[in-house]
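So the structure is just underneath, and the comments pick up after that.
A protein chain is absent from this complex, but the other protein chains hold their places.
A and B are the chain letters, set down in written order, and residue numbers restart from 1 in every chain.
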C-alpha cells in the first residue's frame, strides 16, 4: 500500500500488506542511474543526462526526467540553465554534501523540490513529472517539480449539461480539479487529502471535504475503505466507487458522481465528502441518499417553483420508467376493468393482429430499445443520423404497420425510454433498467399484486440500505420533517437555513435566520405626498 | 465469517428467486390476453320456458376503430357489436354455456346496462342481484332497465351516433335524469340498496323500442330517420324483488318530486289561469329540493312534503307583462298548482300499487324509530302505508324570465 498524505495527518493507518523493502540509493551515481534505467526497462521516453559543473564538483551529476511528463521549457529554464550555466566561485574541497545543499538551497528557482532516499520514491516522483537530480557520492537525490504534460483544456461537461449555471467541467487532471474546487470554496476549512491507490497505476485520489461540516464518522469510514483497497489499477472513478460503496449487491448507487465542480462544491457544502480521481473528469460524492440522485445542481440556479415542479416530474419519471411497461402488461392482461371502455376497445382492436402475448411484445420492444440505445452510444458520430432513422422509422412505424407490435406498446416503450432520461443522474437511471425487466415478468405472472409485492421488496431493500452509515431513504424513512425542504420540492433558498442532509456533522446552520427579502421597514410617509 | 454471510445472502436470493421461476414456468394463471376477451357492453336477462335466458352484447373491437394503426382496422361494415343468447337453469349455467358458441371469454367488467325482461321482473330478480354482488368481475354500477317483451331484442338494436350501444344507453339515461328528471337512472347497487332498505321497493325505468322492428343490420343505420329507436318509457315498480306495475312518465315525474331527484325539469303551465286553462307556457326548474317530514297523527302518518324550487321562464304563449309582479305571482301559483297536481296523481298511483317507492319507510325509520320498530314487529307496514296522507307544499320561484321582458304575443297588433 503506497499512500502519501500531503499535509493532513489523520487516518494514516499502517499499510496492511507487505511490499518489497524499499531500496536505498547507493553512493555511486553511475550505479543509481544504472539501477533506475534497469527498473524502467530502458524505456525510450526517459531522458538521462549527465553533466558536469566544475564549480560544483568535479564528479558528474545527472538529470533524469520523462519526456512528455515534464514541461521541457521549464526543465531547461529552471533546472538545466541554473545548474549548468551558473558559475559560482569555486569552493575548494567542496564535498558532495556541500554541493547538494548548494543546489538545493540556492540554485533551483522552482516551487516544489523534494528529496528522495530510495529508488522507489524517486521513481514515483519521476512518474509524477519530477526531474531527478542525482549527485555522485550522495544517498539522497533531489527532485524538482517540473510536471507539465499535455492535458485537455476545461470544457463544458458533456454528460450533465445545464441551461443556466457554470459551464466548466472537471478535466482528467486531478490538480485542475482541486484547483477548481478551491476557487469555489475559499475557506481554510477546505481539506484536501491525497492518496495514491493502485499498485501499478498509482492513481492520485483526493479526498475533499469541509472540516467541521463533513461528519467525522463518515470521513473515518471513507478513509478506512480507501486504505483497504488493494488493486493494481484505478482507471476511473467507478473503480473507487465499487470498492468503497455499501451494500455490494444492490442495484442502487450509494455514491453520486459528477462532472461539475459546482455540484461537487454544493455537495461538500452540504456535508458530503468529495473524491476527485486523477485520470477521469468524474468526481464522487458520498454519502448519498436516494433523493440526492434526483437533485440537479440546476435546481438551485432556477427559481424555486419551477425547480420544485421539475423535481416532482423527475420522481414521476422514475416511477414511469420503472413501472410503465409492467403496469401496461398488468392492466391489459389482468385488470382490464381499470381501463376506460373506449381505451380498452381501441387497445383490443390494436392487439387483434399482433401475434405475441403482451409480455413477449413488451420484452421484444424493450430489448430492441436497449439495443438501439447501446448502438447510439457506440457508433461513430457520422453515422448517428442513420441509426436514428432506422430506429424511429423502421422499428417504430414499420413494426406497427407490419402488425408485429401494437401502436400502444410503441408509445409505452418510447415513453418509458424518454422518462429514463429525465432523471438527472445516470447512475440511478441505469439502476432501474434491469429492475424494469423483472417487474415486467412479475406483472405478467401475478398482475398488480405481483408489482406491489416486488415494490415492497424494493422498498424493504432500500430502507435497509445505508450509504456510509446514512440510511438510504433518509430523510423520508426514517422521517425527519425539517430536512424535507429540499427533497420533493425545493423551497426558496432563503428558507433553507439548515443543511438539508441527515449528515452527522456538527455545524448544521448555513445561513442567517431571516433571509426572506422584504422591503425595508416602512418609512414615515411625508405629508400630502400620496394624495393625487 | 464474511464468506458465510455472503453464502447466506446468496442462498436467500436463490430461495427468493425459486418461486418466481417456478411460477413463471408453470404459467400465468390469471392472465388473459385482450384478444381472448369478449368485452361485454350490455346484458339482458329474461325468463322463458322455465329457464333463464341471457343475452349478451359483445363489443367487436375490429369495427369502429379503423383509424387506429396496425392491423387493427377491420372492415367498417362489420357490426360494432354482436349479441348472442343462451339459456340455462341458473344464470351461471347460462353464462358458462355461452362458451359453447363464443370464441371469447365473457368479460363483464365493462358492461354498462342490464335489461330485465318483464316476465323475469314479475317472477323475481333476487338471483340476478346476488350474482352481481357476488361475482368479482361483475360490475355493480351498471344501469338497470326493464323491457316489456323479450329483453334480448333491445340489445340487438343498433344505435346512431354511438357504436357502443351499452354506453349509449347509459348516456341516454344520464342525460335524461340531468335534463328532464322524469326518473333517475338506477344502478345495480342502488337497486340492491333500495330493495334491501326499509321500504323494500325500487323503481326501474323502462327501455323500449319505438317500433316493433329491430334495426340490427349495419346497413340499416345508414338512414337519417330510423323507423325504430331505443327510447325510455314508463317506470317499472318493484316490490320485494318482483315487479308490481308501471307508473306512467307523468306519474314518474311526480315521484321525482317526492323523492327529491329533480335536477332540472320543464313544467308546462297556463300563464293566465283566470282567462284560460290552456297550458301555453313553459317553466324550467333549475333547482328543486324536497324535504319530507313524517308526523304521526293519532292513527296514521302525515307526510309533510315541502318542495322548494327556482327556475326560469322559457316560453310564454299569452299576453303577459313580465314586469308585473302580480302577473309573475299568478304564474308562480299556476306552476305550483301544476306540480301539486302531478305529485298528487303520482301518489295516488303509488298508493294503488301499494309499493313504497317513495321511500317513506326510510324517512319514518329515521325520524321515528320507536314507532318504526313497532310497525316492523307487527309487520303492518302495508296498511300503515295505505293510510299515509301526504300534504305537499310547493313553492316555486321565477328567478328570471329570459331575454325578452314581454311575450311576443303582447306586442303583436291585433
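Throughout what follows, a residue touches a chain if its C-beta (ideal position, glycine included) is under 8 Å from a C-beta of that chain, and two chains touch if they have at least 3 such contacts.
Methods note: contacts and distances are computed from a predicted model.
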Exercise. One chain of this complex is not shown here; going by its UniProt record, which of these names is it: "Raffinose/stachyose/melibiose transport system permease protein", "Transcriptional regulator, LacI family", "FAD-dependent oxidoreductase" or "Spore germination protein KB"?
Worked result: "Spore germination protein KB"
Seminar exercise, completed: Answer key for A:185, A:269, A:313 or A:338 versus the chain not shown reads A:338
Exercise. Of the residues listed, B:178, B:314, B:366 or B:391, which one is in contact with the missing chain?
Worked result: B:366
For this session: Would you mind spotting which of B:148, B:197 or B:333 touches the chain that isn't drawn?
Result: B:197
Problem set entry | Option touching the unshown chain, where A:304, A:449 or A:494 are the choices | A:449
Seminar exercise, completed: In the full complex, chain B touches the hidden chain through residues 12, 15-16, 19, 22-23, 29-30, 109, 133, 136, 139-141, 187, 189, 192-193, 196-197, 365-367, 369
Seminar exercise, completed: Had the left-out chain been drawn, it would touch chain A at residues 334-335, 337-338, 340, 343, 446-449, 451-453, 455-457, 459-460, 463-464, 471, 473, 476-479
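By definition in this document, only the chains that are shown with their structure count from here on.
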Exercise. What is the distance, in whole Å, between the centres of chain A and chain B, each centre taken as the mean of its C-alpha atoms?
Worked result: 65
Problem set entry | Residue ranges of chain A in contact with chain B within the complex | 249, 332-334, 336-337, 341-342, 344-354, 357-358, 400-401, 403, 406-407, 441-442, 444-447, 457
Problem set entry | Footprint of chain A on chain B - complex, ascending | 9, 13, 16, 20, 23-24, 28, 30-35, 37, 39, 41, 59, 61-62, 64-65, 68-74, 107, 109-110, 112, 137, 139, 164, 167
